[in-house]
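Worksheet for the structure shown next.
What you see is the complex with one protein chain gone and the rest in place.
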Amino acid sequence: MNDTLDALLRLVAVLVVFLVLPLLVGQTEHKVMAHMQGRLGPMYAGGFHGWAQLVADGVKFAQKEDVVPADADRRVFQLAPAVALLPYLVVLIAIPVGPHGFVGEAVDAGLFFVLAVMGVGVLGSLMAGWASANKFSLLGALRSAAQLMAYELPMLLAAASVAMAAGTLSLPGIVGQYHWWWTLWQLMGGLVFFTAGLAELQRPPFDMPVADSEIIFGAYTEYTGMRFALFLLSEYAGIVVLCGLTTVLFLGGWHGPWAGSVGWLWTLLKTAVLAFVVIWLRVSYPRLREDQLMKFAWTVLIPVSLAQIALTGVVKVVTS
Amino acid sequence: MRLGADSGQALDSLRKQLSKDPPGSLDTAGQRVSEGRRDVDYFHGYSVVGLVAVVGVLFVAAALAGGRLLRPVVPTQEKMLTYECGVDPVGEGWAQTQIRYYVYSYLYVIFAVDAVFLFPWATVFAAAGFGGTTLAEMFVFLGFLAVGLLYAWKKDVLQWT
Amino acid sequence: MNVVHHNAAGSGFLSPTGVEITFVLVGLVVLGAALVTVTTRQLVHAALWLVVALGGIAVEYLLLTAEFIAWVQVLIYVGSVVVLLLFGLMLTKAPIGRSPDADSENRWVALGVALAAAGTLVWVVADAFRSTWIDVHPANGPGATAVTGSSLFRFWVLPFEALSVLLLAALVGAIVLSRRRPEGRDR
């Protein structure tokens, strides 16, 4: 029964991480964004610098009426937030935090598993947009699906480059093989992966699917209360997953001084820095246009990632 | 469909060779894990993954059930109306899609099938007995697809307007 | 994680029979989802039930320790083919609720074709693997990514390269079909 307890602990840990880290990212976003715009951000909820703002928001969301438009496809409409949210939770379990099996569950084809499962999230947006029976929602859903598909590809290619370098798909295995010069070697791939990940999360400057000035809030226009909160949670969980993955694949995860004892701290630290960059980019750049977005994926990111694969392949064959 | 006997044998020997140094099974301490344990680990691992999904479903259900206890239910005609910037909705909640969305997703399917082959290749191409030839094979494969991408580019499919 | 006391025949969460039971149950779910897919009158619901069926098949692959193929199934079929399908439905008119014209009244013919196709597939598979014993242990079994890769690049290189030509042809075909005509199409 030792084993059952172990598995149970892991489940609880993953759920806690899934609920806490996105909140931290969200609160950081509130504050960082505010200060980058010369504001203060939330200051009241919870007393000290508004630390409990998101908790308060959650309480507010829970108290809001759950409106399903009369024309909507009820079942699909209600199911969509779960479909959008769950992939990120499932993915979280495969991301290694520290050495010596400090991971939710070491999946052998981990990298591929993560990418495949994250791709399922697109269905959530499509379902939400279609079932809302709203023109703007449908447009947003189509945009987000097209965007997710366009950017999933460079992500796959960049990830394949790392898998080539490490010769394994297991995420702990990849971190285990890491050397510091990989970051330089895989720099192009890393940038492509991170950018494409931002686009997959529909974060600014790639937020056309929820472009408020064009299509209200895209696929999520009709959502209220708890279901809307779940969509928001999926966005922030997505940030955590993306930053964690980028850390593991390109920044060497737990590698750093005293990795044996405080490796997990390095992973968290690198993830946090990347999350900060995500927020920073949001504040700094305006939204791209829909056509620029698609063009960017197909004519910049994909060729660059193909070039990275060629580079990785040649270097690997020459050095081995 | 049937694997030839010789290829089956070769596969067997390959498997043995790989099992001597399975790339994914090394943890940082360099411990080698026994086959039997990997067997159990596989199902154990994926049942934990499945359980995470179950936990996620439970979490969503609990969140929504909790919301149901807390939230009011006061539906009105106006509330249930489709939102269209404050005016009454015009026509149906359906808009014709542009064909280019379809083309993009088609392109993605094709390239994703391609990308999928990269992964098994990535795990073996640097191993003994593969090396340069396998690299060249993959480059031929990618080359064909790059030609496709160039064709799409040339034909302005990647251009929006 | 201390699991030294386990041996190959020992019990994890799923004992070997547990795997088989799960396999059958998931199979039933897949069958049910597939039936709903072809019988529902709501087009988008059909596509979503297809997701359930395809996802279930991915789980079946996983249970057969074909890890790599399982995630390929999720990535390609659930993540993109279904999205392609949904895009296709949304290109046409896919109303919310029943589509009265979704029934082409060829049910019996369709059923016949389906049964014939299923029969053929079962027969081909049964005949091809009649006496072949496939070891489904995940430890470097045929399902592991590395083993898939090595057999692919050792014995199946030509089909692999031919596949790239096929994909290229599909790509070119799609572009040719979907391109705007340079003239005409004015109404």
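We call the chains A, B and C, going by the order they appear; numbering starts again at 1 in every chain.
Going forward, a residue touches a chain if its C-beta (ideal position, glycine included) is under 8 Å from a C-beta of that chain, and two chains touch if they have at least 3 such contacts.
The definition used in the following text is that contacts and distances are computed from a predicted model.
Asker: Missing chain's UniProt protein name, "ABC transporter", "Pyruvate synthase", "NADH-quinone oxidoreductase subunit I" or "phosphoenolpyruvate--glycerone phosphotransferase"?
Answerer: "NADH-quinone oxidoreductase subunit I"
Asker: For the chain that does not appear here, which of the shown chains does it touch in the whole complex?
Answerer: Output: missing chain touches A.
Asker: Among A:L8, A:M43 or A:A310, which one is in touch with the chain left out?
Answerer: A:M43
Asker: Of A:A13, A:A34 or A:L311, which sits in contact with the chain we cannot see?
Answerer: Touching the chain that is not displayed is residue A:A34.
Asker: Where does chain A touch the missing chain, residue by residue?
Answerer: Residue positions of chain A that touch the missing chain: 32, 34-40, 43, 280-281, 283-285.
Note that in this section only the chains that are shown with their structure count from here on.
Asker: Give the fewest steps needed to get from chain B to chain C, where each step moves from one chain to a chain it touches.
Answerer: Minimum step count, chain B to chain C: 1.
Asker: From the Cα centroids, identify the chain that ends up most central relative to all protein Cα atoms.
Answerer: Centre-most chain by C-alpha means: B.
Asker: Quick check for the class: compute each chain's Cα centroid; which one is farthest from the centroid of chain A?
Answerer: Here the answer is chain C, farthest from chain A.
Asker: Between A-C and A-B, flag the pair that has more C-beta pairs in contact.
Answerer: A-B
Asker: Whole-Å distance, chain B centre to chain C centre, using C-alpha means?
Answerer: Result: the chain centres lie 13 Å from each other.
Asker: Would you mind pulling out the distance in Å between where the CA atoms of chain A average out and where those of chain C do?
Answerer: The answer is 26 Å.
Asker: Residues of chain A touching 2+ other chains?
Answerer: Within chain A, the residues that touch at least two other chains are 3, 7, 71-72, 101, 108-109, 112-113, 133, 138, 142, 145, 149, 152, 156, 168-169.
Asker: Considering chain C alone, which of its residues make contact with at least two other chains?
Answerer: 3, 12-13, 67-68, 72, 75, 79-80, 83, 87, 90, 94, 96, 138, 145-146
Asker: Can you name the residues of chain B that touch chain C in the complex?
Answerer: Those residues of chain B that touch chain C are 1-3, 7, 10-11, 14-15, 18-19, 22-24, 35-44, 46-48, 92-94, 96-97, 99-103, 105-110, 112-114, 116-117, 119-125, 127, 129-130, 134, 137, 140-142, 144-145, 147-148, 151-152, 155, 157.
Asker: If you look only at chain B, which of its residues touch chain A in the complex?
Answerer: Residue list for chain B touching chain A: 23-24, 26-29, 42, 44-49, 51-53, 55-57, 59-60, 63-64, 66-68, 70-75, 79-85, 89, 92-95, 97, 101, 104-105, 107-108, 111-112, 115-116, 118-119, 121-127, 131-132, 135, 138-139, 142, 146, 149, 152-153, 158-161.
Asker: Inside the complex, what are the residues of chain C that reach chain A?
Answerer: 1-3, 12-13, 42, 44-45, 48, 51, 67-68, 71-72, 74-75, 78-80, 82-83, 86-87, 90, 94, 96-97, 138, 144-146
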